[in-house]
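Notes for the one structure printed next.
Of the protein chains in this complex, all but one are displayed in their positions.
Chain IDs A and B follow the sequence of writing; residue 1 opens each chain.
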Amino acid sequence: MDKRKRTMGKRFQKYLPFVILAVMLIWHSVLYAQQQRFPRPEFEGGYSFPTHQFLNQRGPMWEYMDVAVLIGALLVTAWMVLIKRSRQGLIWVSVFSLAYFGFYRQGCICAIGSVQNVSMALFNGNYAIPLSALLFFTIPLLFALFFGRVFCAGVCPLGAIQELTGFRQVRMPKSIERLLGMIPFVYLGLAVLFASTESQFLICRYDPFVGIFRIDAPYTMVIFGSLLLLVGIFVNRPYCRYLCPYGVLQNIFSRFSVKHVTISPAECRKCRLCESGCPYDAILQSDPEPYVEVPKKSLKNSLIYFLMIPLLASGFAVILYNLAPSLSVVNNNVKLAREIRLEREKGIKAVSKAAIAFFESGKTEDELYKEELQIIGRFKKGAPWVGIFFGLSLGIGFFRLTVRNFRTEYVPDRGRCYSCAKCFKFCPVKVKT
Amino acid sequence: MESKNKSRASRRDFVKTAGKIIAAVPVLSLPIVLTKKTDVKGYVWQIDPYKCTSCELCTTSCVMTPSAVKCTNAFPMCGYCDFCPGFLCQGAKIYSTAAEDQLCPTGAIIRNFVEEPYFEYTINESLCNGCSKCVKGCRDFGNGSLYLQIMHNLCVNCNQCRIARMCPSDAVIRVPAEEPYIRKELKQSTSPVIGKALVKPVPSRGYLLRHGKGKQLT
Partner (left out) sequence: MNFSEKQISIFKGISLVSGLFTLIIALTMILSLVQLKTIDPLANPSLQSIKEQFDRDPDNKDKAEQVRAIDLMARKAYFTSRWQVETGSYLLLAGAVVFVFFQRLIAGSEKPARSLQPDKPDINLERKRNQRYLIIAASIVTIMAVTSSFVLRSNLPAPGKSPAAVTENKSSEMPDAITEFYKPGDVNYPFFRGEGSRGMAGGTGYPTEWNGTDGKNIKWKIAVPKPGKNSPVIWGDKLFFTGAVNADCEIYCINKKTGETIWTGSASGFPGASSEAPESDAEAGMAVPTAAASKNEVCAVFGNGNLVCFDHDGKLKWGKNLGVPHGTYGYSASLVIYDKLLLVQYDSQDKITLSGYELGTGELKWETIRSGRPVNSSPLLANFDGQPQLLINGNPNVSAFDPVSGKELWSLPGVSGDVAPSLAVNSKMVFAAQDYFNVIALKPGKAGATVWQDNTFTPDASSPVANDKFLFIATGSGDVACYDSEKGDTLWSHYFEEPFYPSPIIADDHVYLLDRAGVMHIVKAAGEFQLVAESPIGERTDCTPAFSEKAIFIRTNENLYCISNN
């Protein structure tokens, strides 16, 4: 029986009725046979197997070029804002950053997303963070430590796109500002939690502008981004103020900055003109002279505030610990395990593609449940720390409201000022060179 | 009063400088802490063809349109069959390029006659949308030489690949940027059916760290 003489097709056709008679059920095989079904053909005409040329993206070393551009842009922004004091110059740097980091590099990798990479690297044994991601995380923070939030001012493409489309300035009442300003802390805590348990990159998933940068996105993302920009025309920098998780870190580091942008190039005349110019209400007022002694009663109050911090921290830790199993559902494995268990216990069929793939893989349910418990365990370990972070942030925030240094001039709130230089044109003090 | 202010001011300065140093410490120490876990060359995303179950989610999961996932044929593994189960539907009566018998919805597979009875099948990538119907057919009834890969001239290398997140069999993994493709003809089957008793090298921690495998080692 010389089967090779017949064509493969005829062979298959011959087998087809036999297969039917033999009641074989042909199903998908997930696992491949080492032995192939149809042997390798022997060509007589001198045909040689072509090799598929796979195309490559830009070489991995180009990532470091991006780091170099990052450093350069940060230096130029710092110079523009601190030394040259030119808002126009800052606008041009923003346009460049938007073009380079935004449209050219398509918004990935960005410093905001690098938070997730760092958390995954810190809390996960198997992930090695790319050096460029680590640099994207640390370099803007170092600059914040020295020069204030220059990254936010002119380098971050998300900040740049908001800065360039902020035509009007509508001020938000302080209470709403404070309330919405808590969202970035929550976002940061959850993003770190989800990234370190390898469940999801929350920041990347809900990045509103990356769809615009790629000029290619599901329409929901584009609508979200455009709506945010439309809102941003009036309420400037909405993402920066109310959503950006990296901004929390920039905020903290900028408070300790060595040099920071000042409103007036020389001394402050306390004319209050700059206050109306800052759309973010980030200018702190000076206190009336003479200096008022802090009464003993408010010292005691301050102590109470101070003691509230650990109370809030532990309270949030408990809440988050209890929420951990519900939060863990974002993890694909936990979601699958729940679905399978639901089918076993209540008979609701598991029809998701993940369930079908799971059944076909031959992995046992015990293994799946063990994995699920492991992941939930990690959530339970990490969530209290996130809670402590929330509590500390809230507590310290309140504490800072009560304890305040005596100010003799109008200064920007180092934490919240984006160094956007909008206030410069309002200040009547012009330094004469 | 003046001296009180002055001392308060100098205390404030001290606190400020102390705060600067305390803040600087974690930022500067982060690279040191993470030196062992830093990869200089970088990663890209790729589909492991042995884990793929042809669920057809690659077309819609990629953030790019069209999807960066394309099918490719591992020629050394291909059977060059007249009745290619990845090209033709099951039950096709005529073995030709007729549209009614083709599996591919966009007509991306090109069938060329080589010599009797062999036909060469190549993929026109500009037409392929990564739906994996041909991959399933080839795997179920043929040699499994058609497989999906993420094409890196199209992929934007997201921080977390959306296809990786949606893949029901966790087939999308990080691979070193220097070897961005997993050529099926060069890769041994990762079939676990090749028993637990047989000696299968467990990847070392070092290997996993270098290759950025995201799964937890149990």
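In this section, a residue touches a chain if its C-beta (ideal position, glycine included) is under 8 Å from a C-beta of that chain, and two chains touch if they have at least 3 such contacts.
All values derive from a computational prediction rather than experimental measurement.
When the full complex is examined, the chain removed from view is found to touch A, B.
If you put the hidden chain back, the residue from A:84, A:259, A:272 or A:430 that touches it is A:272.
Only one of the listed residues, A:312, A:336 or A:354, touches the absent chain: A:312.
Counting the whole complex, the residues of chain B in touch with the unshown chain are 65-66, 91, 93, 98-100, 105-107, 129, 131, 192-198. In the full complex, the hidden chain is touched by chain A at residues 1, 17-31, 33-35, 37, 88, 91, 164-165, 167-168, 212, 215-216, 219, 223, 226, 272-273, 275-277, 285, 287-288, 298, 301, 305, 308, 311-312, 314-316, 318-319, 322-323, 325-326, 337, 341, 344-345, 359-366, 369-370, 372-373, 376, 391, 394, 398, 401-402, 425-426.
Please note the rule applied: only the chains that are shown with their structure count from here on.
Each chain gets one centre point, the mean of its Cα atoms, and the points for chain A and chain B are 22 Å apart.
Partner chain B is touched in their complex by these residues of chain A: 7-10, 12-13, 26-34, 36-41, 43-45, 47, 49-52, 54-57, 59-60, 63, 106, 108-109, 113, 116-118, 121-122, 124-134, 137-138, 141-142, 145, 198, 200-201, 204-205, 211, 214, 216-218, 252-253, 255-258, 291, 332, 352-358, 360-362, 374, 405.
For chain B in complex with chain A, the touching residues are 1, 5, 12, 16, 19-20, 22-24, 27-28, 30-31, 33-34, 37-44, 50, 53-55, 57, 63-65, 72-77, 79-83, 95, 114-118, 120, 122, 136, 139-144, 149, 151-153, 155-160, 165, 168-170, 177-178, 180-181, 189, 191-194, 205, 208-210, 212-218.
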